[in-house]
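In this view, the complex is presented without one of its protein chains, the others remaining in place.
First chain written, first letter: the chains are A and B, and each begins at residue 1.
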Amino acid sequence: MSALLEVAGLTRRFGGLIAVDSLDFAVEPGEIVGLLGPNGSGKTTVLNLLSGVLRPDAGRIVFRGQAIAGSPAHRIARLGMARTFQLVRPLASLSCRDNVLAGLAFGRRNAWGDAARAEADRLLERVGLGLAGDTLPGALTYIDQKRLELARALALQPELLLLDEWLAGLNPTELDAGIALVRGLSGQGITILLVEHVMDAIRSLCRRCLVMNTGRLIATGSPAEVLADPEVVRAYLGDEADA
Amino acid sequence: MTGRDLSLAAGAAIAVGALAVVPLVLGDYGLSLAINIASYTVLATAWSLFSGPTRYVSLATVAFFGIGAYTTAVFAETLAWPLVLAIAAGVGIVVAALVGLSTLRLSGVYFVVFSFGLAELVRQLVTWFEVNRTRTLGRYVFTDITAAQIYWQLLALAVLVFAAGFWIGRSRLGLALRAIGDDETVARHAGIDTTRAKLALFVLSTLFMTLTGAVMAPRWTYIDPAIAFNPVVSFTVLIMALLGGVHRLYGPVLGVVPLALLFELLLARFPNHFSIMVGLVFIVIVYLIPRGMVGLVEDAVRKPA
Partner (left out) sequence: MLIETTLSGVILGGMYALVALGLTLQYGVARIMNLSYGELLIAAAFAALWFSSGLMVNPLIGLLVVPPAAFAVSYVIYRVLLAPLVRRAANRDALEVDSILATFGLLFVIQGVMLAAFGGAYFSYSFLAVPVQIAGVTVAANRLLALVLALAIGLGLYLALTRTRLGTAVRAVAVDPTAAQLVAIDVRAVAAFAFALGGALTAAAGVLVSMFLTFNANLGVVFTLKALVVVIMGGVGNLLGALIAGLILGLVENYVAVLVDPGLTLAATYAIFLIVLLLRPQGILGRANR
């Protein structure tokens, strides 16, 4: 079986700083892969490179057999890669339904009209916002705005979903619901790459993790394996942990 | 079509019918005022068609208006009128596409700067061409088009620009543009080709400006680059649209009518201090009515409840 996403030699610099340094990894269809690392290690930059916000300085990104490095974001989205943002970014002047409709109308579904509106409502219900169709995102709580972002991403009918700290900031009950939701999406056949700090979520969702530090991949393996890796411990806690 | 749409269409038809008889009722002065209002209605509505949802402040209105006016000056004598309008539209579309393709990828501020100078650039290029190729600067516009005919053409353009705005508001393009106005990065991640959407709207919006210039040109008997590309036009359109409110289709008209009348008055009373007055009016509007007349109207409707 060939990989859904293949990254080779991916590199991006900001001025003198190398944010992502010749990264290699692959994601197989159906996986839930965790992308870990201390703050500033380059995780969000990786998501920005994958989804087309940033152009890589070097390297290859192959998604569903197509080279997409440097492609515009809208083309990558239509190819079936959707994402959420670390800080929620709802379209503030659009109702929740229209937020989702945007993804339906311009993504792979190419849907419009009453059928598309019904589908948007169905997706809102799927993430637990069934009654919010006519509400403006500003009236939602933070967690509900996160749900809305997820619904908008799902509207693209993605094969690969990039979640950027989507589970951060939730209380224990919400976290359980969020984990169940992500697992449900995976059950529908959506492959998921998630950047996350919440270790409980990582442990219960991911079979495989990638750990980054200062732009480089320092460990891969199961959550238990990578968390036991001395280099990972050093990256999180600093050199004193050596002693 | 829903019942609301039907009554809206019926109301619009009655309004257009009433406006169409204006030239038969008014004298010369009244008609010239009506032409002024009609032309600014088209320009300001077309302006906010693009600048409202995308939040790109365009100062290039007169570049396209002038292109239209100049096309008329060049071809009106030799070609049939519909052909003249078609040529003006064609030139306007090509220029808009070139400008749009090269600037709409840039952030909003760069677009403002570029559009700020576009009229000046086109004016210099036209001047250069006229001086070096045709060896004349300034042309006489000879047509047998009457003031009433100009008014009716402008009214037709106004109907078209409103119809276009109405259609866009309900189309995918409209949704795409509102998404872009909110957050362009998110819009792209929803699969929207933001450059193409902005370009399509920019071309459509400037097409109306070009045609307005072409239709208005016979009002002057003599035209030169300084008249056709007068930056005050861009400024006036911007301030009228802002006073009215750019987030509703009917907004700009609410700014056009009072300001057209006010400017008429100021121009008659203070011909030498006109630009000071206009500048002050503008500053007052930016500070006191940031959401435009539409905002005032909506607040008034909401409060009494």
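Things to note:
Note that in this section contacts are C-beta pairs under 8 Å (C-beta built on N, C-alpha and C of every residue); 3 or more make two chains touch, one makes a residue touch a chain.
Everything numeric here is computed off the predicted structure, so don't read it as measured data.
Only one of the listed residues, B:V94, B:A163, B:L280 or B:L296, touches the absent chain: B:L280. The chain not shown here is touched by just one of B:S7, B:S102, B:T146 or B:T221, and that residue is B:S102. The chain not shown here is touched by just one of B:S7, B:Q124 or B:T221, and that residue is B:Q124.
Touching the omitted chain from subunit B are residues 55, 57, 59, 102-103, 105-110, 112-114, 116-117, 120-121, 124-125, 127-128, 131-132, 231, 235, 238-239, 242, 272-283, 286-287, 290.
As a convention for this text, only the chains that are shown with their structure count from here on.
If you average the CA atoms of subunit A and of subunit B, the two centres end up 43 Å from each other.
Chain contact summary for the complex, subunit B toward subunit A: residues 172, 175-176, 178-179, 181-183, 185-194. The touching residues of subunit A, when paired with subunit B in their complex, are 51-53, 72-75, 77-78, 82-83, 85, 89-94, 98, 101-103, 105-108, 112, 152, 155-156.
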